[in-house]
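Down below is the structure, laid out as structure tokens.
In this view, the complex is presented without one of its protein chains, the others remaining in place.
Now for chain A:
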């Protein structure tokens, strides 16, 4: 059911090519630019190159005789689609029962298809070649064979049935707070922390007066991140700035994944952060205790990005925004995330709080 139109035709044509047909020697004479010259029509090429070799012209004649496109087309039971046939992915998803299903996003005919990645970013290379195995070594904890970790008490506690009202109640939360924190598994070769995504968020308090502030901020964030920004309304009111919750659009955000993220991180570490004056690093207490580290950049620091610096004149200088950058890592705790970021070139300062 989920088989899309294009792949149906594809499998049909592929199976036709692969299954040995009743006709002997169905060599295809048509050569595409991507084909190896020798894979199709070997004898002709060889005979052209070296006439004295064992390859004779008899096979070529065989092939010539067997080549009959008209009868081949007539022998076909089903008609091929036109060569100009274009599969169109449906514009809207109409549910799993609809006959016209969109192809998966990895399919080139999909509307969501993004080609690439076309580059191997330095951050990824560094992580793969050095950082991953170093973190693995640093965090290795040896357990002798046969070791079994002691069983911990369940994090959600039962109620002691002292009261009849305890019946059918939800379980109690963990001791010392209501938050159920992420569990940290010991780091092994399967869960070495890596970068997952980066969020750039910029809150522009002047945007309520004049939308041009938000527009300038949005295009600056777009320029440094290569990602289309989303705009957001304020959830909380700030009377001093005249911001009412849910009224004006005051913030923009860009989410970076994959190649965009790695290039952005590389620029940040190599170009921008070293040029900020008196920058000590990320504060040691930063982080949401589940492996995501946030820090802020001043407008002067944002102006240091090469994309903004090359045409700095095109932005009104006072409208270049500051932003908060959140680095989401696959680590489950802040200390692992901090270890990863420090290995990739982010310094930390102050007291480190987990």
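Just so we're on the same page, a contact is a pair of C-beta atoms (placed from the backbone, for glycine too) under 8 Å apart; a residue touches a chain by one contact, two chains touch by 3 or more; residues count from 1.
We take it that contacts and distances are computed from a predicted model.
Participant: Which of the following names does UniProt give to the chain that is not shown: "Nicastrin", "Large ribosomal subunit protein mL40", "Ubiquitin-related modifier 1" or "ubiquitinyl hydrolase 1"?
Facilitator: "Large ribosomal subunit protein mL40"
Participant: Of the residues A:158, A:188 or A:309, I need the one that contacts the missing chain.
Facilitator: Missing-chain contact among the listed residues: A:188.
Participant: From the listed residues A:126, A:294 or A:330, report the one that touches the chain absent from this view.
Facilitator: Of these options, the touching residue for the absent chain is A:126.
Participant: Quick one: which of A:224, A:297, A:327 or A:344 touches the chain that's been left out?
Facilitator: In the complete complex, the chain left out is touched by residue A:344.
Participant: So which bits of chain A touch the chain we can't see?
Facilitator: Those residues of chain A that touch the unshown chain are 6, 9-10, 13, 32, 34, 80-89, 106-111, 113, 122-123, 125-126, 128-130, 132-134, 136-142, 144-145, 188-189, 192, 212, 215-216, 218-219, 222, 266, 269-270, 313-316, 319, 335, 338-339, 342-348, 352, 354.
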